[in-house]
Structure formats: C-alpha cells, structure tokens
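For reference, the structure is listed below as structure tokens.
Of the protein chains in this complex, all but one are displayed in their positions.
Going by the order they are written in, the chains are A, B and C; count residues from 1 in each one.
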Amino acid sequence: MTALRPARSPSRPSRRRAPWSLAPAAALVGFLGIALVAPQVLATHDPFALDYAAALQPPSLAHWFGTDESGRDLYSRVVFGTRESLAIGLGAAAVGLAGAIVLGALAALGPRPVAAAVDRLLEVLFAFPALLLALLLIAIAGPSALTQILAVGVGTAPGYARMVRGQILAAKNSGYVQAAVALGHTRWRILRAHVLPNALRPLVAVFALSVGQSIVWASSLSFLGLGVAPPSPEWGALLDAGRTYIVQAGWLVVIPGLVIVALALTATTLGRHLQAGLERGEK
Amino acid sequence: MRQRPRTTLPLALGLTSMIALSGCAAGSASSSSGERVEGGTIVYAHQQEPPCVFGGWIEQAYLSYQVLDNLVSLDEDGEVVPWLAEEWSASEDGLTWTFTLQEGVQFTDGTPVDAEAIAYNFDYWVAGGNSTAQVWLQDYYESANAVDERTVEIHLKAPYPRLADNLTQGYFGIQSQHALETRSDEENCAAPIGSGAFTVEHWTRGQNITLVRNDEYTSWPANAEHTGPAYVERIDWRFVPDGTTRVAALQSGEVDAVYDVPAVQWQSVEDGGFELHRYITPGRPQQLSFDTKEGPFTDQLVRQAFAYSLDREEIVGTIGHGVIPWEGNGGVSQATPGYSEKAAGWYSYDPDRANELLDEAGWTERNSDGVRLKDGEPLKVVLPYGAGSILNADGAAILQGVKEQASEVGFDVELVPVPQSELFAGAYSTPEERDFEVGYWTSVTAGILYINWRPSTEEAPNYNNGAFYDDPELAAIILEANSTADVEAQNALYAKAQEYIAERALAIGLYDRLSTLAVDPSLRGVWQEHAQGGPTFYDAHFVQ
Amino acid sequence: MTRTSSSDAPVVAGAPAPAAARPSRLRSAGRLLAGRVVSAVVVLWGAATVAFFAQQLLPGDRATVILNIRTGRAQRRTPEELEPIIAQFGLDRSVLQQYLDFLRGLVVGDFGTSYQQFRPVTAILGEQLAATVTLSLVAIAISWVLMVVWVTLTAGRGPRVGAVGSGVDVVAAGLPHYWLGIILLLVFALGLRWFPVMGGTGPAGIVLPALTLAIPLAGFMAQATRTEFERALEQPFVVSARMRGMGDTAVRLRHVLRHAVLPAVTLSGWALGATLSGAVVVESIFSRPGIGSVLVTAVNSQDLPVVVGVVTLVAVVYVVANLAVDIAYTLIDPRVRLS
Partner (left out) sequence: MTAIDTAVRFERAERRDVPPAPRLRVRGLDVGFRVDGAVRRIVSGVDLDLAPGECVAIVGESGSGKSVTARSLVGLTGRGAVVEAEELSLHGRDVRRFRSRDWRRVRGREVGFVLQDALVSLDPLRPVGAEIAEALRLHGVPRGERRARVLELLAAVGVPLPELRARQRPGALSGGLRQRALLASAIALDPDVIIADEPTTALDVTVQAQVLSLLEERKRRGASIVLISHDLSVVARLADRILVMRSGSVVEQGPSTDVLRNPVHDYTRALIAAVPSAATRGRALSPVAPPAAALGSSRPAPAAADAPVLRARGLVKRFVRPDGTETRAVDGVSFDLAPGETLGIVGESGSGKSTTAKLALGLEEPDAGTVEVLGEPWSPLPESRRRERRRLISVVDQDPLSSFDPRWNVERILVDALPEAERRDAARRRARVRELLELVGLPEAVLARFPLRLSGGQRQRVAIARALAPRPSVIVLDEAVSALDVTIQAQILDLLTALQRSSGVAYLFISHDLGVISHLSDRVLVMKDGVVVEEGTAESVFERPAHPYTRELVASIPDLPLAASAS
C-alpha cells in the first residue's frame, strides 16, 4: 500500500548512509539479472515438473527452498518467476510514471482550465483507494499479467502525478528559469532546456522506488487470486498457492515473501542512492 | 559490539514447525466424562457466507437446514423417512403424489404448517424462489393443491419416482406462507421463517449469523437421535473463508466445530483428538466435461486420448493426501445410487494408448515445446475454472497436475482461473470460448444426469449441459430412468447412461466433492445430514 | 555563507497588527472554507461518477449478472428469466437516464439496493464502516507511536545508528501487508497463541490486524519524518535551545519533533483512505468484517450498487480526513493558517 507518495518530492537520504548497504543490493541485482535472461543457469530443477513423491519437502540440499504440494522445486520456481514478477513490476512502474508525467505536466503547464480540470481529476483519483481501481480494472478486463500491470500502474499514477506537478512547478519558478527568461529565450526553449529536464530527472530515482512498490502491489493482487494464471511461478502467485499449506509447509509462504521484500528493498535502496547521487550534483 | 546472527529464514521455518507442535498440543482435548450439559452456544466456523439464508447455493442449503424443516428426510441408509410429512404415496400412474402432514406443527411466526403452505412453497420454488429446486422440478412439476388441512397433492407432468428423495435436500425447506407473502425480500433473505429447530436471531454481515433454539420445536425428522427442542441454546455460525484459520481456531478452542478441513491438515486434526466427519456428496463429482461442439474435442479419439494421458489417481492421491477420493466416473460420484464402477474404470493411465489415439486422430507432428500439431494447428485446449468458487485451492492444484500430465502426450492445456464476477457475467459459457467445463453438482440421486445432459433445444435451451452434447439417445436413457419406479431397474438405466458417457469420453471424473467436519470432543451429537452432508446441530450437545 | 534577507518578497515583511488583521482573517477563513466545501463536493461527485461509469464497462449483461448472483449459478439466461429483473432495476433505461437517477439518489443519500442482499446499500455500509474505521484509526495511532519513538531514538545519532534507523524504516515500509499479516498470524496467533486466530471485532482481535497495517505505515512515515527530523536538528533554533541549557532529549521532544511530524501529519490523512486498500487484504487474512471484505465480495460478484457505495464512502472518508489533517496541521504549525 505504500505505493502512493505524498505531493512532496522524495525524501533526501542522509548522505552518510554507508556504501556497504549497496553491496547486498548489487549482489541481488546481479542474481536477478541472470534469473531474468537465463533462469536455467540458476535453476536446479524444472520449475514445472511434477514429482508427487517429493511433495511438500522442507528446504534441504536437494531442494534449497523446499518443494510445493506437487513436489515442484520452489527455488527453481522462484528463479523462473523472476521474469514475470520483474516484468510486471517494471511494466507497472513505467505505466504509472508515464501516466503521472502526462497528468502532472498537464496540471502544471496546461492552460488554466485544463490544469484546473486535471487538478480536480487527481484529487478524485487520489480519493480512490488504489486497490479499488485495480479491482475494478481487473473486473473489467479479467485477470492477467497485462491487466495487473495496468491496474497497478493506474493505481499508483495519481500519487506520482502530484509529485511531477510539484517538480515542474518548482522548476518553473526556479532562479535559472527566470535567468533564461531574462536572456530572452522562448517559452518552448526554456521548457525543453530547463523545466522538463530538471523536473523529470528525479523520476529516475522514483522509477527505481516505484518498481519495488509495484512488485509488492502486483503480488498482493496475485495474492487475492486476481493475478496471473497458474502454474506460472510469479512470486505473488507462489505465495497465494502456498497459503493453504502455511502450517505444514511455512516455507511456501515465507520464502517467496522474503524474496519479494528483498527485491522491494533492493529497488528502494538503489532508488535512494540514485537520488542521493543526483542531489550530490553531476558526477 | 558483538555480531548477532541476522538470518530470518531459519527463524520463520522454525516457527512453522513450532506451530505444528502447538497445534498437536492444543489438540490433546479434555478427557470428558460424557455427562451431557444443557444449553450452551455452539461456535461453528463455516467457509463461505451466502447472500441469503435460503437459496440455491449449497451454503444456503446447509444453513437453512437448521432453520427450515423439509417434508421428508433421508436417513443414513439412504431411506426416505418422515419429517413434516408423516406419510406419502404416489398414484399408480406416478403423476400424483400425496403427502400427509404431521398434526399441529407451527411456523415460528405462529402460522400453521398446513397443506396450503406446502402447496404455496412448491409454486414459490418453481417460480424461482429457489433456483436449484426450480431446475429439479420445472420439467416435471404441474401443480400442487391442498386436499385438506393436512393433505397436499403434487401433480406431475411425467412420472418421477424419486421425487421424495429429492425433497430431502435443503433446497426444499418449507417456509411460512404468511412470512413469504407479507414480509420484504430483505427480511425473507436474512431471516426466513420456518418450523425448524432454530431461528435466525441476528446476522452480522461478514462475520456470523446467530441462530437461537426454537423452544416450541415439535417437528423433528424421524431419523433424529432425540425428540423435543434442540439441546443447545444458540449456534454462532461464523464465516471464516481461510481453511488454515478455521482449523487453527478449532485447535485453539475458539470454535467447537469447523467445516471443510483442508486435506493437508486432516492428519494433524485427527491426531489432535478431534472428531472428524467426512461425507462424499452424491451427484455430479468434480469432473471435466469436454466441449463436443467446437475445437479438438469434437473428435472422440482426442477426448479418449486426453482421458488416457492422466494418472488421476496419483494426482488426487497426492494433493488430497488420501482424504479426497479420486473419481473416474464423469457422470456421478461413487456415493450416488446407481453409480457405475465400469464407467469409473473406463480410462486408466496409459500414455502410449493416448499417443496412439492422437496419431490416429491426425495430431502427428509436435512443435518445439512438444505440443502436437495438426495441419499446423497446435493441440491447444482452454480449461477455465471458477477459482475460489467452484474449485478450492486443492482443486486448482489438481488441475495443474492435469495440465502437466496431458502435456506429456502433447496437449497444451491453458488453465484460466475465472473470478466469480466473470462467471456471473457469463464468461466462458459458449463452445467457442472453452474446451472444458469443470464443476460438481450435489444431488441425492443420479437424476442429476438429466440436468447435466438434457439436450438443448430452441424453445428449451439447457445451459447446464456443459459438454454441449445434444444427443437424443443419451437423453432417452436418462428420461426412462427418471420415470422408472423400480429402483433396481432405474439404477441399471442410470448406470447405462454413465457408461454411455464414459465410452464416448464426454466427461471424465477427477475427484469426489467432500463435505467434511471437525468437531471438538467436548461437543457430541453433531451429524451430517445424508442428502448433502451439511452439519446438523439439532442433536448436538456439550459434555463435561 | 551568510545571505541577506533584503531580497525577501514584500509580502512577508512587517508584522500585521492582529487588531487590523482580524476582519480580513475572517473573510479569508470564510473563503477558505467555501473553497474546501466546493472541492469536497467535486471530489465526491467525481469519485462516484468514475465508479458509475467504470461499472458500465464491466463485461456481461447486467440482468444476467444479477440473476446469476441471486441464483448463485453462472450460466446464460433466457429472456423470460431476465424480463422481471430488467423491470425491477430499470435496466432498459438509457445510461444517461440511469446516471441521472443515480445522482439523484446520491443527493438524498440513497445508493440503491444490493443485488445480492436485497438490502439498501447504506445499511450494508453503515454496518461495516465502524469495523474498518476503527481498524484504520487504531492502525494509524499505533504507527504514530512506533514512528515517533523510533525516529526520536535513532534520528541524528551519527552514521551507524542512522543507517540502522533508516534501514529499519525502509524494511518496514517495504513489507507487503498480506505477507506481514500472515507472518504475524503464524507467529502470534497460530504459534504463540497470544491473540485469537479469528480476529473478530473484539479488542484482542484488533491488535494483529492493526499492527499489520501500522508497521509498513510507520516505516513509510518514518522515512519522511526522519528527513525532517534531521533537517530540524541542524536548525539554529536547536542550537540556541541547547545554548539555553536544554538537554538533547528535551530538545528533540519539545522542539524538533514538532517540526518533524508535519509531513507525517499530511501522510496520515492520506493513510486513512489508503489503509482501506490494506484493509481489503488484512480483513481477508484475519477474517474480520469490514468495508474491505464487502468491497471484494461486491466487486467479485459485480454487486454494483455496493461498489459505488463503497467508493463514495471512501471518498467521503478521504475528504473528511484531509479536512482533519488541515486542522491538525494549522494547530501544529500556526504559520500556515492563512496560506
């Protein structure tokens, strides 16, 4: 639910955060990278192969993350699930930010009536719980990875839109824009050269943040059974499936959950360091 | 400062094991002297909350069964025994049924349970008052009329010898005519007025319904264990969707009985010393009907190949942890009178046979993913299922097994979990949209076959015919069976119908739908009624 | 490097003598209030409208859906079957007509009748609202306590503590509700048996659900608060307070905290609305009644009047919450009263 950020620009990380916090993140990113392009390299088993003899085995050397009710190797499923989970996360973040930029820009730069209208629209969307938007969308389009992307994207857009709006306005009223006006540059040129770049640049970091959040969101939809179709090993779906066995086979819930959290954290950490980097000026 | 271990994973796993332990610990239930305690409140955790107490869902049948009485009841041997009706008979031609009612029974609103009321209820059901009762009756029911205070006549269009058996289902609970006529839909929905052992006290939506004892109860079924009002004062009928939570609540003593124990927890609950009830619902099992109108399954060979490609026994055995029985018969479940072993055993796991059949059917090539091709077309079949509504988690897991095994011989099965909303919106209801229909339908007799296989016609479309198999020959067999008075002969005919279905692989069974109960040892006398397996609390009582 | 104040905008210069300012203050307060009301109405209308038309996009024939919901069986229907339903819900009216009637209903607070329960939507919501709002408020309260304590303890205490502090913030903020909820259930209800497994509405039952909502929220607010907190700690007024002989803790509590919580206040307003999204999940995990479960059921069974009802209700909550926030804000930071 932490998908929506308030209208203020993302919080400044204390520049003192030691770089070691990046190490695990980087490691995980590397791992995910491989899982993304060549899951078979990392996987130890066929993620779909049934092995009823080996059902519900706890983590062991043979099955690092244990096995599920049909004896499928959870570790391999997690690895293969990376692609879909990340795809959804990235997709949703992209959709969300794209929408946010359009709305935010309109609200900040559009002609007065348009801006006012968009402002109101944002208010309205903001009053809409994101999950509700998602539920409606899924009810309309039926559950699927694509709907999930759209749902999460649409759900998170308003929050970011407000942020973008704030950023643009800040840039618009900045000293350097005034200086550019004083230099006699045209409105369009100032927009292109100063306002948009400066307003949108922080979004690089925000994007990273929002990927993490989007994955959490998407997985909660899967968890409500509104996600991708089985036997896809998308992480949220894994979690949902494992729920039945939580008492006998807790790892089916705990591990995918940890993976999701770990990913979300990685994204956040990276995002914040990106932010810090940007704020530290050009380097 | 010293480093502390930071790993969370072992911890988490440790927890689960710990829980398993504590689960057992709590299980070691109080050793009771067996002394009966008067009164008390039974806290019962059920799975799904219905929109109304009375209606066509099985949840509603279970619920209304506590509040409404039927004309007749079914005992453990499948015999129809008196309830509101003392005795009944069918005319020679089987077109007229006469029910004689008990003396002086009253609805809880004080109005008498008389022939008028009964007749009114029949009309009410057929008019849509209960969608399930409606489909059972509509094609046979002519009219009902009160002969006198205590005698009601039901007139049929065609003979239906097993009418009484059907009337034992919760869908046929008798309500007060006065209440139905004078009260609002809302009131009748939330608190129907019957003559049952309990009445609805309050419904906290999303949480529970409290039922309170009907102290003037006089109309207990003949197969009840005691007479007079119920022992317990109240039933707190909770709605707890998550199976794990239900069981945990039982183990921690928060509830006295729970419905639908997840198969995987069956053992630990049993070890916990809880009393387990397992009822295989008769009627249609959880089965796969093939789309015989469109797509690859129009070809019988392909249908048979699919059947041969599955080791259903293994899948169900593993996922069902030996609790859920596997079912080969696509027509009716093993608990149903007239069940055909032959039909059930028709297809055993035989991949080679499956491959031969597919080759024979012309699906000779295979693509890179091992999916069979016929003139370039891949052998792709769509299997939509009502996730969380028609199939529970176990069912979904079983379907994944089906997908995987079928893929061995070259089927590409696309599983589509369909949310209730879409189902209600009529998604995947046409031959073009799907290649399978999954689902069950509880019923006391094999008469369910008629509902599922009656041919669709212009004037009378049958949307319950999931295979879109409009075959007069099959219909003829079933119709004959329906109207055959002699049970032996009738069962033989029903069996013939099942084998007809099996031979042509119109539908294949997966597993039998269960109705399971787990009851705390301190609560005795809970039994599952024999028509649908719902919990019955009339005889229930606490013991010291 | 020092910076002169002489380039300040003239607006802030000078002290408005309150006597002179009062009438204008009233006037502007009036303007403010009017504006609030207008925007509130717009938000409500907008939310309800969005919901209404979103439904028009839902697949399937409305009448069929209603009938299927009521019979609990998903199948196609014959015109004869549908005819009464269409009549009952006036589904033969034009969309515009339906929309207008819908608006008319809204004005008089009538959201229509639930397809499923035959009851007025207002009754259904009224019944469930309390549970959810209590949950949300308790959750927000808890998250405030957690957040304030944690930040006050860890903010501005040097790199190491800071790293740990903000690290925890990030982790907490990143925890998905459904997972956290299950883990809490697993540990404290199933495992340690400290809390009932079935939440129910009792005080004991609310702890775990509230925590599930509170912990991520606390982490989220802590991130914002920590930044402000550390910023405030650097402010000269902190030094001058210390120079007066004030202890570190005292400064943190009496001066810094007040500045630091401002963003968190804004967040909580938003959170009250947002916790409902969380409630959907939490209520399903802890089998609690509430708007969340009503919503899911309604969406799942396309019980449209209920869906719209929930949406509008949430919008109301949102509006009210934000009003409350504005008030709280001006209480904490009187400077913003007029802006």
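One rule holds for everything that comes next: a residue touches a chain if its C-beta (ideal position, glycine included) is under 8 Å from a C-beta of that chain, and two chains touch if they have at least 3 such contacts.
Source: prediction; values computed, not measured.
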Report task. Quick one: jot down which shown chains the absent chain touches. Result -> A, C
Query raised in the report: Looking at the whole complex, which of C:V239, C:L253 or C:I327 touches the chain that is not displayed?
Result: C:V239
Report summary line: Residues on chain A facing the left-out chain by the touch rule are 174-176, 178-187, 193-194, 197-198, 201, 281-282
Report task. Since one chain isn't shown, list which residues of chain C touch it in the complete complex. Result -> 1-16, 18, 21, 24-25, 27-28, 31, 156, 158, 233-248, 251, 254-255, 258-259, 332-335, 338-339
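We adopt the following convention: only the chains that are shown with their structure count from here on.
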Query raised in the report: Viewed as a graph of touching chains, is the assembly arranged as a line, ring, star, complete set, or other?
Result: complete
Report summary line: Separation of the C-alpha centres, chain A versus chain C, in whole Å, is 21
Report task. Could you put a whole-Å number on the gap between the CA centroids of chain B and chain C? Result -> 41
Report summary line: Check: chain B positions touching at least 2 other chains come out as 12, 15-16, 19, 23, 242, 244, 248, 419, 421-422, 427
Report task. Would you give the residues of chain A that are in contact with at least 2 other chains, written as numbers and ranges? Result -> 139, 142, 243, 246-247, 250, 254
**Report entry** Footprint of chain B on chain A - complex, ascending
**Finding:** 48-50, 52, 55-56, 58-59, 69-71, 138-139, 142-143, 225-226, 229-231, 241, 243-251, 254-255, 258
Query raised in the report: Along chain A, where are the residues that touch chain C in the complex?
Result: 1-2, 4, 6, 8, 11-14, 16-18, 21, 120-121, 123-132, 135-136, 139-140, 142, 212, 216, 219-220, 223-224, 239, 243, 246-247, 250, 253-254, 257, 260-261, 264-265, 268-269, 272
Query raised in the report: Once bound in the complex, which stretches of chain B touch chain C?
Result: 12, 15-16, 18-19, 22-23, 26, 45, 49-52, 55-57, 60, 128, 131-132, 184-186, 189-190, 204-207, 238-242, 244-245, 248-249, 252, 254-255, 386, 419-427, 429, 461, 463-464
